[in-house]
Structure formats: C-alpha cells, structure tokens
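Sharing a structure, written as structure tokens. Questions coming.
Take a look at chain A:
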Amino acid sequence: MSFNKALYNNIFRRSSTFALTICVSAFFFERAFDMGTEAFFRNYNKGKLFDDIIERSSE
Partner candidate 1 sequence: MAASLGRLYGNRLLKLKPSSIPKQICLYSTAQPWTKGRKAMLTSLGVLTGGAGVLLYALENSVKAGDLELHPPKYPWDVTSGLFSTFDHASVRRGYEVYKNVCAACHSLQFVAYRELVGQTHTEEEAKAEAEEAMIEDGPDAEGKYFKRPGKLSDYIPKPYPNEEAARAANNGAYPPDLTYITMARHGGQDYIFSILTGYCDAPAGVTVQEGQHYNPYFPGGAIGMAQALYNEIIEYSDGTPATQSQLAKDVTNFLHWTGNPDHDTRMLYLLKSMIIMSVLVGWSFYWKRFKWSNLKTRKIFFKPPPPPPKV
Partner candidate 2 sequence: MKKNFKIINNFLINLPTPSNISYWWNFGSILGVCLLIQLISGIFLSMHYTPSINNAFYSLIHITRDVNFGWMTRVIHANGASMFFFFMFIHTGRGIYYGSFLKKKVWISGTLIMLTLMATAFLGYVLPWGQMSFWGATVITNLLSAIPYLGNTLVSWIWGGFSVENPTLNRFFSFHFILPFILCLMIMFHLIFLHEKGSSNPLGLKNKIDKISFHPYFTIKDLYGFMLVFIMFLFINFKTPFLLNDPENFTPANPMVTPPHIQPEWYFLFAYAILRSIPNKLGGVLALFMSIIIILTLPFTMNLKFKSSSMYLVKKILFLIFCSTFMLLTWIGAKPVEPPFILIGQILTVIYFSYFLVNPFLYKITK
C-alpha cells in the first residue's frame, strides 16, 4: 500500500512528473518490447534468417 502511496505522491500527483514518466517509460518500454519480440522472432525462424545462413556458410 505504501508503494502505491509513494507512486501517487511522487509521480501521478503532478502533471509534469506524470508526463515525464510517460515519456521515459515509453522509451524504455519500446526498447524492451522491440528487443523482446525480435529475439522471439529470431528464435521462431532460427536457421532460416539471413544472418544464420551467412554464419553457416562462413564456417
């Protein structure tokens, strides 16, 4: 409960901090989301992607 209180008092209460939090977290979220989905995508299509076949041929 105290965490929620601190969250509210320090971030949500003022529009300036709220907006700043949104921008900063959007940046980190997008970075993490892109890396996460791309990692899944590379794993899903393992062995078929260009990077994989170039590694294979240079071995």
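Note that in this section a residue touches a chain if its C-beta (ideal position, glycine included) is under 8 Å from a C-beta of that chain, and two chains touch if they have at least 3 such contacts; residues count from 1.
Per the selection procedure, all candidates are chains of the complex that A comes from, given by their letters.
Quick caveat: nothing in here was measured; it's all calculated off a predicted structure.
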{"item": "Touching partner of chain A in this complex, picked from 1 or 2", "value": "1"}
{"item": "Contact set on chain A toward candidate 1 in their complex", "value": "33-34, 37-38, 40-41, 44-45, 47-50, 52-54, 56-57"}
